[in-house]
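Take a look at the following structure, please.
Note that this complex is displayed minus one protein chain, with the remaining chains in position.
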Amino acid sequence: MSTPAILAENINTHYGRSHILRGVSFRVAPGETVSLLGRNGMGKTTLLRTLAGLVRPSSGSIQLNGAEVTNSRASSRSRAGLAIVPEGRGIFPNLTVEENLTFASRANNKGERPWPLERIYSLFPRLAERKHHWGNELSGGEQQMLSIGRALMTSPSIFLLDEATEGLAPKLRDEIWATVKQITQSGIAAIIVDKNLNDLLALADRNMIMAKGEIMFEGTSAALRADEALIHRHLGV
Amino acid sequence: MHNKSRISRRDALKMAGVGAAVAAFPFARPAISQGAPLRVGLLLPYSGTFAALGTAITNAMDLYVKQQGGKLAGRTIEWIKVDDESAPSKATELTNKLVEGEKVDVLIGTVHSGVAMAMAKIAREAGIPTLIPNAGANVLTRAQCAKNIFRTSFGNSQPGVAAGEAMIKAGIKTAVTYTWGYAAGEESVDGFKQSFLKGGGKIIKELRLPFPNVEFQAGLAEIASLKPEGVYSFFAGGGALKYMQDYAAAGLKSSIPLWGPGFLTDGVEKAAGAAGEGVKTASHYVESLDNAENKKFRADYNAAFKMFPDVYAVQGWDTTHLLDIGLKAAGGDVKKQDALFKAMREAKFNSPRGPFRLSAAQNPIHNFYLRELKGGQNVFLGVAATDVSDPTTGCSLA
Amino acid sequence: MDLVFIQLLNGVQYGLLIFLAASGLTLIFGIMGVINLSHGSFYMLGAYGALTLTAFTGDIFLALLIGVPLAFVFGIVIEWLFIRHLYDRDHLQQVLLTFALILIFNEAQKLLWGSYPHSVPIPSYLQGGVKISALLTYPYYRIAVAAFCVALALLMVFVIQKTRVGRIIRAGESNREMVEALGIDSRLLFRFVFAAGVALAATAGIVAAPLESVYPGIGEPILIISFVVVVIGGIGSVKGAFIGAILIGVADALGKVYFPAFSSSVVYALMAAVLIARPGGLFGRAA
Partner (left out) sequence: MLARPRPIVIVVLLALLAYAVALPFFGGPFALKLASRIMIVGIFVISLDLLIGVTGMVSFGHALYFGLGAYSLYFISPASAAANGFAAIPFAILLAGVAALVVGSVAVLTKGFYFIMVTLAFGQMGFSLFFDTKIAGGTDGAYINVRPIFSLGSQQLLNFSDRTVFFYFCLAALVLSYLFLLWLVRTPFGRVLQGIHHNDARMSALGFNTYAYKLASYVIAAAIAGFAGVLFASIDGYVAPELLGWRESGLAIMMVVLGGAGTLYGPLLGAILYSVVEETLKSSTELSAFFSIFMNTATAKWLGGIVANSWSMALGFFLIAAVLAAPKGIAGFIEKFAGEAKSAKPREIKPSAQTHEPAKAMQLEVENLTRAFGGLVAVNGVSVKFPPNKVHGIIGPNGAGKTTFINVLSGTLKPTQGNIRLESEEIGGERPHNVARRGLGRSYQRTNVILPFTARENCALAAQAKFPSPFRFSNKWQRDEEDQAVENALRASGIAPERADIKASNLSHGEQRQLEIAMLIASGAKLLLLDEPLAGMGPEETGRVTALLRELSADHTIVLIEHDMDAIFAAADTLTVLVEGKLLAHGTPEEIRSNAAVREAYLGEWGQEAKQ
């Protein structure tokens, strides 16, 4: 068995007194696309932030591409190939679009840059049009594209995407999903959090459902689709 | 994070013990046995802007005592030094510390006028023999004079009076004054006005700068537009240095002569460089004074401290000299206050600055010399005024 | 030339100098969230450094060349020794610790350089000045300092707007976490920013040394005035610091002419007025 891109073992995370992640363990293989599902407040965002190093787990261990990173900083995880597109997008408002993009532009550990600026611009032509605008002058959809593009320019091998389509018009969503598909097919391991079940199930190799800080279900899209009760309980009305 | 700062109970107890021991120290000091050395409290600035002055004064006093074999009137002298930081708000506490805490026999201080005011308040109440080796606040030897308080330096107005006379003699008829707008500056200008107006001079404008501000440009521009025949300025220390440089850089030096009390150039003669060339000051001391005391003092001081003494050192020297005279008359016993004070009040001696005696208010009556800064030295031009004394307005001793 | 015009000129020149000191303070405060009371001490050390280095090299600009990198390294050391322990702490503890640093630096100054004032020579090629009225000359060195400050302000604009370091600084101001998430170690960013702030304060001290002369306590007025400038301009805004510094410089110069008795209150009154009208300063985000 090859080294997993992400190996999480028994992670517990607290915010103050509140116990958010309760013993979460899972693995993601290189190049695999995993969806992370669940209602609001169940710990999905906290899990992504814990993986990215923005939150310190109170116990458990995290390995990225075989390297132990539980106690390393977010910056070193980023340089080791992890990129996060956070909820809220995290655009730098006082940097231009192009500055945002090139902010952390770097090659991967093989010295390659699979996502150079031109490729990002061809992926999102609208960013090319607006490259000299300030970050805070963009619409929500454009900010989302910018955030994804910026993450890709770090040449990641692991890609965490949190609520990429939240608050976007249907047409924009389709655009985003089309790009995300290109990304996941390029061999990057990805964990994607979203509310749009359909799009996710179409994209993911495997799905995880979180509830109350625990992973309740792991399985293929087909298996999940078959279990209507499960969907109803954790995802639907 | 909290793990780091966790302290064990035993450590805590230990620390509490040490803390309590330290806390008790200032309250429980050893009793002073009689017949011990004469304890002289020095309330002087050893840090901050005036630290250099405090050091010069202390050096000269130390030199004097050493030359007397470490004793004055047969008593060994022990200095108890306290750094007054030139902070009036701490001054009463520090004076108390010397007078009541350290139980000194004699109090000597200080440089800063506000600190001296606070010190004098307590010294008057305690009745302890007190000598002021620098602070010039007029009131200390006017309304607030006291039989136990002696000043060996000057009253703030005295140099002004001398400078005003000298400027009239030099043919200057119109002047602008530019000083720090605090008491010492105001008093200096008051003295200047006294003699300058009396001599028929006219003061075009009195400019002030809040102490200790050193942005002189605004005032200099105004001086240039007022075109007086002379400028009288009181600044001191780093501020005086910067002032002379700005004055010269503004091109005023060549057209309007700059005058002032000695403090304008004292201590910064060399630092002022070309900017100071030609600045004329009136002071009760010049380095090159041709008298035996001065020559010996300069040689000895230089031998001891590898530098030449300044006016502050002279004031320190005279302070000890005056104390010595008093102590000898009292047989080394400061309890014999009548003899002590009488001898000090009536003392007349040759100081490095020339003849020295005290007025009824116990402020020096001494000569003022006209000096010009040349090549990094205050050059003696002549006597500006002889036997200058300060009014004793409001003093109960006069 | 008109007196008021000359005063304005003086005010602008003084303002440019305080801008140098205040810009470092606003960077440190805006990006790191640290209230650095010891900022004036770095100005003082710059001035005394200029004294020593000018004696050694013979020229204030050579002193600048050596002194600024030294100050930067010194900043790194101070950050590593003391400041880095403060990031998660209350502002009040930052105040206490940086106040303690003032005590230490002042004493160190006394031990190293003594208590007498000194002057730092103006280079021979900048002696003299331009005649601006019958009697008044405006010194070349002051003009040079003003030009230097403007050049440095432009350089800062360039660095902040056009370089990678500047991008990181701007990004750090708005979203530190994202900077970290994109692979930039925020500890190094902080260390760099602090050292840069120290270097700026020292630069101000060095170029001011021939103007100000050098004496104990020279940094304290600069500290207070820098805080005033930072607050007027808006915390973290270099542009605000620039405008604020010029405003303060001019207000101070005019205050000395028109309200001599209250001139030391003029800058404070200006600050209070600005804050009441705009509680976040001129270019700051609202508090």
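The first chain written gets the first letter, and so on, giving A, B and C; residue counts start at 1 in each chain.
Note that contacts are C-beta pairs under 8 Å (C-beta built on N, C-alpha and C of every residue); 3 or more make two chains touch, one makes a residue touch a chain.
Bear in mind that the values here come from a model prediction, so they are computed numbers and not experimental data.
Remark: the absent chain touches shown chains A, B, C in the intact complex.
The residue touching the chain not shown here, chosen from C:235, C:257 or C:282, is C:235. The chain not shown here is touched by just one of B:37, B:88, B:278 or B:355, and that residue is B:88. Of the residues in subunit C, those that touch the hidden partner chain are 29, 35, 82, 85, 89-93, 95-97, 99-104, 106-108, 110-111, 224, 227-228, 231, 235, 261-262, 264-265, 268-269, 271-272, 275-276, 279-281, 287. Residues touching the missing chain, restricted to subunit B, are 5-7, 9, 12, 19, 21-23, 25-30, 46-47, 80-83, 87-89, 91-93, 96-97, 99-102, 113-114, 117-118, 121-122, 137, 139, 144, 181-184, 186, 210-211 (touch as defined at the top).
Take subunit A: the residues that touch the chain left off the picture are 15-20, 22, 39-41, 166-167, 195, 197-198, 201, 212-213, 225, 228, 231, 233, 236-237.
Simple rule for what comes next: only the chains that are shown with their structure count from here on.
Compare each chain's C-alpha centroid with the centroid of every protein C-alpha atom shown, and the nearest one belongs to C. Most remote from subunit A, judged by the distance between CA-atom centroids, is B.
In whole angstrom, the spacing between the mean C-alpha positions of subunit B and subunit C is 34. Between subunit A and subunit C, the centres computed from C-alpha atoms are 43 Å apart. Residues 1, 47-52, 55, 181, 207-210, 212-215, 217-222, 224-225, 227, 237-242, 245-246, 249-252, 255-256, 267-268, 271-273, 275 of subunit B touch subunit C in their complex. Those residues of subunit C lying in contact with subunit A across their complex are 167-168, 170-171, 173-175, 177-178, 180-187. Within the complex formed with subunit C, the subunit A residues making contact are 52-54, 73-76, 78-79, 84, 86, 90, 92-95, 99, 102-104, 106, 150-151, 154.
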